[in-house]
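Of the protein chains in this complex, all but one are displayed in their positions.
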Amino acid sequence: MRIGFIGLGNMGSGMAANLLAAGHEVLAYNRSPGRVAALAERGAVAAESVAAACDADVVVTMLADDAAVESVVSGDGGIAESLPPGATHVSSSTISVTLAERLAATHAESGRHFVSAPVFGRPEAAEAGKLFVVAAGDPAVVADLQPLFDAIGQRTFAVSADPKAANLVKLSGNFLIASMIESLGEAMALVGKAGVDKQEYLDLLTSTLFAAPAYKTYGGLLARDDFEPAGFAAHLGLKDVRLVLAAGEQLEVPLPVASLVRDRLITLMAAGGRDLDWAALGALAAWEAGGPKPGS
Amino acid sequence: MRIGFIGLGNMGSGMAANLLAAGHEVLAYNRSPGRVAALAERGAVAAESVAAACDADVVVTMLADDAAVESVVSGDGGIAESLPPGATHVSSSTISVTLAERLAATHAESGRHFVSAPVFGRPEAAEAGKLFVVAAGDPAVVADLQPLFDAIGQRTFAVSADPKAANLVKLSGNFLIASMIESLGEAMALVGKAGVDKQEYLDLLTSTLFAAPAYKTYGGLLARDDFEPAGFAAHLGLKDVRLVLAAGEQLEVPLPVASLVRDRLITLMAAGGRDLDWAALGALAAWEAGGPKPGS
Amino acid sequence: MRIGFIGLGNMGSGMAANLLAAGHEVLAYNRSPGRVAALAERGAVAAESVAAACDADVVVTMLADDAAVESVVSGDGGIAESLPPGATHVSSSTISVTLAERLAATHAESGRHFVSAPVFGRPEAAEAGKLFVVAAGDPAVVADLQPLFDAIGQRTFAVSADPKAANLVKLSGNFLIASMIESLGEAMALVGKAGVDKQEYLDLLTSTLFAAPAYKTYGGLLARDDFEPAGFAAHLGLKDVRLVLAAGEQLEVPLPVASLVRDRLITLMAAGGRDLDWAALGALAAWEAGGPKPGS
Partner (left out) sequence: MRIGFIGLGNMGSGMAANLLAAGHEVLAYNRSPGRVAALAERGAVAAESVAAACDADVVVTMLADDAAVESVVSGDGGIAESLPPGATHVSSSTISVTLAERLAATHAESGRHFVSAPVFGRPEAAEAGKLFVVAAGDPAVVADLQPLFDAIGQRTFAVSADPKAANLVKLSGNFLIASMIESLGEAMALVGKAGVDKQEYLDLLTSTLFAAPAYKTYGGLLARDDFEPAGFAAHLGLKDVRLVLAAGEQLEVPLPVASLVRDRLITLMAAGGRDLDWAALGALAAWEAGGPKPGS
């Protein structure tokens, strides 16, 4: 497949490299060009512009937020005007349900396809091709993309014919991670203050009821107070929680744990933790219990 | 080992049966005698009183709450006066940190041993001998109890020489389960209202980031709205959350998610859900989002 | 003064009538024309368009939300192009801090003045000319507007030279009302379930520590379960709480009570209470305690 790839951050670099490794042709574009050069050494074509990256069967966007995605879709030389009719835009960023809805409409009007395919996994998983892909859109188009998804992920879940459902599922998953970090942080603050070793406590939890990757990964970061460098920065986590709350408001679903996590993340911002790993939100409980400020 | 076993409810019956199956001598006592008869058929000696059950090396208590434990420890014919000096009281109930502290002191004064050994697992696990045992107390005494723990559980975690630490760990574990139920309930209310199938959503979660027994068990109950009969009743869950909050207050650790879950469980009580499985607390989010009342 | 007045809803009608009564010339515009006719009978000039209403020294906007304000400011015939240079746009709507910032910039560039002057008070107060006006903007311009403010309000607070500060103060005030409704609702649910008369309880509170208009007004609505017709509809309250949370996020100030109230208001929406008075959010506590659904 000939694939344009826009956005070579922590996640995108690994994904694009795996597309190359699987034999796909990759036209790589990034706003700051350093990352492109690294990928070109592994065989990618350096695209000079968004428009140049659109000269493909599929263009994948993997960018930080709604604004970044909108900036490469709209305007002169954007995806909306540069992508050939019949080609597909795959959005793997964690974007709002509202933007997914809008992109689906825009592409449908102009005869392009749109598939939402956000991914679960941190940069290590992106590099290893072990992401989980949540895909939604026209079933035939999603089926055609399977080789692409196989290159970047270990498994694909096709959840709906409506693209935005994938974004909602992705956002809800990030909410579940955030709520787990918060809960685990509270539990560790509690047993830790009573003298129980945090790492042993985590071993107990993760060899029994909570033997899940998310508990091991985030629990480990919490037990070691290891928040730098960030695999996923706190301010991006706040963005996602904001999006899940907005989706909840639109659907009229109150989400009190999400609200609580949002407040915690704002506290973390105000405490200077913007660029810490979002696992640091779990360290606020210990701070409020008289311990040190997260990241200090 | 000659073991007195007091409390043959959903959990205790299975545990006592496994002690018998492992070749231990069991003196079984229950306030209402029906359960004793069932166990006597499998080889247990029916104890007529708490005092009779104390004619043993070890007496295990597996009762509903602090009051029930206190009622068999204190007073005429209670464990405190009936257990032979040098024998051990193993408390497997989920009791308060404060009561564990008091029992440790009482037994120490009179030359008995006290070990806190609460367990993780639902009635099915108790019946299968697959519980997880969290033990704390004098290390030599805990080591001697290993055959007993092996009969009821798949693994033992010795967390501290101070009995009450095991109770705190157990309570914190129940808090983590409750917070997971709440969070999962909110996420399911959200994606469910957008038309995503709840069981498929759960499959996605539990084959990826949240591939843990707790998510499978409780997520399944939630996806199927299956809250009767209760494996663990909501009012007992409320008791445990109250105890974890009390422990947090004593240690000066704020636990906002626990507070939220407590309010939810009280709402569930007021909605008539006292005897539903505590998984039903996760169904309140969908109720508040305009769906049916849990258990209706 | 020659005053264009745009937006003749529950609040705007009363305000415009008081401007007329005080001898000002009023050019009244409303999207649906029925309200204009009523005001014309009292001496207002019926403006056929936004542009027509801008033929004035001052144009006041009193509209439901950000989108409504933007729709009369931007585009063909909007305030931004129709208001004479040197004239003043007074925004009395409860709008976002962000929009206030943008309007200030837009008008400054084109040589118009912009003053934020949101008001406190319900429709009865608007009709009686008893509002409280919170004004911010160029002090000289604010001073010139005093006769206008005197006609609609009983007191003016000039809080800042920066227009958006008035919007923040207004939003924070609405947040305080919402948090009071919620707290009072919880307290009434508690004592009410114990058999204390809610009206007598309110009398006790409002003749002692809480002898304030807000407690009397909203407490009375709560004690009588009197939520229709709405003085201020729940969905507008939700909008304001959303705006205060957005302002908090921008300033990095966590607002947990605002988060809680937001969740409550979403529950009220899902329960069909969109058009009830927002006092109904205080009735959710009694609902969760086993009482009837608000508004049923």
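Which chain is which? They are A, B and C, in the order written, and residues in each are numbered from 1.
Quick note on the criterion: a contact is a pair of C-beta atoms (placed from the backbone, for glycine too) under 8 Å apart; a residue touches a chain by one contact, two chains touch by 3 or more.
For clarity, every value in this text was computed on a predicted model and none was experimentally measured.
Undergrad: Looking beyond the chains shown, say which of C:Tyr29, C:Phe132 or C:Trp278 touches the absent one.
TA: Going through C:Tyr29, C:Phe132 or C:Trp278 one by one, C:Phe132 is the residue touching the chain not shown.
Undergrad: Which one, C:Ile177, C:Leu221 or C:Ala279, makes contact with the chain that was left out?
TA: Residue touching the absent chain, from the options given: C:Ile177.
Undergrad: Pick from B:Gly43, B:Gly78 or B:Pro254: which residue touches the chain that isn't shown?
TA: The missing chain is touched by B:Pro254.
Undergrad: On chain A, what residues meet the omitted chain?
TA: Touch with the absent chain occurs at residues 267, 270-272, 288-290.
Undergrad: Identify the residues of chain C touching the omitted chain, counting contacts across the whole complex.
TA: 120, 132, 134, 155, 157, 159-160, 162, 165, 168-169, 172-173, 175-177, 179-180, 182-184, 186-187, 189-191, 193-196, 200-201, 204-205, 207-215, 244, 247-248, 251-258, 260, 285, 288-290
Undergrad: State which residues belonging to chain B touch the missing partner chain.
TA: Interface with the chain not displayed, on the chain B side: 238, 242, 248-249, 252-256, 259-260, 262-264, 266-267, 269-270.
By definition in this document, only the chains that are shown with their structure count from here on.
Undergrad: Chain with the smallest distance from its CA centroid to the overall CA centroid?
TA: Closest chain centre to the overall C-alpha centroid: A.
Undergrad: With chain centres defined as C-alpha means, what is the inter-centre distance between chain A and chain C in Å?
TA: 39
Undergrad: Using mean CA coordinates as chain centres, what's the chain A-chain B distance in Å?
TA: Chain centres of chain A and chain B, defined by C-alpha means, are spaced 37 Å apart.
Undergrad: Just give me the whole-number Å value for how far the CA centre of chain B lies from that of chain C.
TA: Computed value for the inter-centroid distance: 52 Å.
Undergrad: Where does chain A touch two or more other chains at once, residue-wise?
TA: As it turns out, chain A has residues touching two or more other chains at 248, 252-256, 260.
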